[in-house]
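Excerpt of the complex: some chains, original placement.
Read from first to last, the chains carry the letters A, B and C; within each, the first residue is number 1.
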Amino acid sequence: MPKKQFTHIDDAGNPKMVDVSAKAVTRRTARAQAVITVGSAILKQIKNNELITKKGPVFQTAIIAGVMGAKKTSELIPFCHPLGLEDCQVKITTAKNNIVITTEATVTAKTGVEMEALTAASVAALTVYDMCKALSHDMVIGEVQLLEKTGGKKDFRR
Amino acid sequence: MPKKQFTHIDDAGNPKMVDVSAKAVTRRTARAQAVITVGSAILKQIKNNELITKKGPVFQTAIIAGVMGAKKTSELIPFCHPLGLEDCQVKITTAKNNIVITTEATVTAKTGVEMEALTAASVAALTVYDMCKALSHDMVIGEVQLLEKTGGKKDFRR
Amino acid sequence: MPKKQFTHIDDAGNPKMVDVSAKAVTRRTARAQAVITVGSAILKQIKNNELITKKGPVFQTAIIAGVMGAKKTSELIPFCHPLGLEDCQVKITTAKNNIVITTEATVTAKTGVEMEALTAASVAALTVYDMCKALSHDMVIGEVQLLEKTGGKKDFRR
């Protein structure tokens, strides 16, 4: 079995883009997530009415930032190919003392949208952080991971 | 004691930028981190010679992406103010089955650089992910958090 | 008859991108306009030789800004899909005390280019404004509207 390679590194040890020009155009999707664990100060606001009112704009801002961030993926990740994103959904819910962000990206292209889904999740999480940081810096963004991908050589599901 | 507010939400419940025009120009720094937990496939490559050679370009690409990402913070986070970043350092080390990214941002301005440090860490982590994902998607980005900030109304250290 | 929906809002009342992945790839065009009404100070310059010479660079700068703005549409409008614009024309003429900008955008894609044509018109108008504002702020940008679109589910002509 051939050993898996760092496809982004050439024989001389330099970083490189992967040539996708010969790959098939297929419908590709990816789902990812990020989880923000918040401390008691923010948690209290989540539990009482104040945040029930207030989290609307916080979450809506984060949704918008996540979608716009996904569109910037190839500007942020040096060797990502620019893709004509056909869909990007960002959902945000709260669970215990966590804020859970799930994202989904879709494209019909020669390469997958994992990085777009992950970037959407990361940027949405950073935006929630920015919107809440005046309350407290007791927040940690974690569990940023791919949940599923379809349409490439091999599907993936966590 | 006045209750802490969501400074990014106005009385009508709409999201808003915070007016920093009356704040003092001071030297402000922030340090942040992100940790990538990698599975056995990638871990094996970290432990043997292959990655010792290969991680150079992976990490250097991530360092560059992190710094460039920090410069894009105000484009990514809707209500971040554009800042003339004066320094941004990104360091990447390995520890057990983790890849640890620490960042530091500095500015002389009316508002802090927490989001710049956190964005640098997130984008660097996403770039490591992108460079390694041909090996395996068994990676999770976590512990994205602020470690320290100085120069604002109140210093912070975790 | 089914009621028309805000396609950009989901059931939970949050803003969202529209999934276009299942739509047909067709040739789509859109034409839009913007009209700048200028006051007497600028009007006088339009009427005498000075602006006849000078409007060349003003209008050429605005044409270029309009085309470049069209290419930035999906960065500016949160839920616009990134499109590989195949053509974008910006024409500027004067009529009475108005400066009339008409734009046309073309793409072969799964969604239309209305926003690209409208963005080209708006950015070109803002650029004319910027180039003339040292003379006077007596300018109003108006009549920014879609004139025609073809290639989608339903053609539109004003």
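To be clear about the criterion, a residue touches a chain if its C-beta (ideal position, glycine included) is under 8 Å from a C-beta of that chain, and two chains touch if they have at least 3 such contacts.
Computed from a predicted structure; not experimentally measured.
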Practice problem: Count all the copies in this homomeric complex, not only the 3 that are shown. | Solution: 6
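Heads up, the rule we're going with is that only the chains that are shown with their structure count from here on.
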Quiz item: Can you give the whole-Å distance between the Cα centres of chain B and chain C?
Solution: 36
Self-check item: Chain centre separation (chain A, chain B; CA means) in Å
Solution: 15
Quiz item: When the C-alpha atoms of chain A and chain C are each averaged to a single point, how far apart are the two points in Å?
Solution: 31
Exercise. Please list all residues of chain A that touch 2 or more other chains.
Key: 60, 64, 68, 72
Quiz prompt | Complex contacts: residues of chain A adjacent to chain C | solution = 27, 59-60, 63-64, 67-68, 71-72, 82-89, 91, 106-108
Practice problem: Mind listing the chain A positions that touch chain B in their complex? | Solution: 4-9, 13-15, 18, 41, 45, 53-54, 56-58, 60-61, 64-65, 68-69, 72, 75-80, 114-115, 118-119, 122-123, 125-127, 129-137, 139-146, 149, 156, 158
Exercise. Could you please specify the touching residues of chain C with respect to chain A in the complex?
Key: 14-21, 74-75, 78-79, 81-84, 109-110
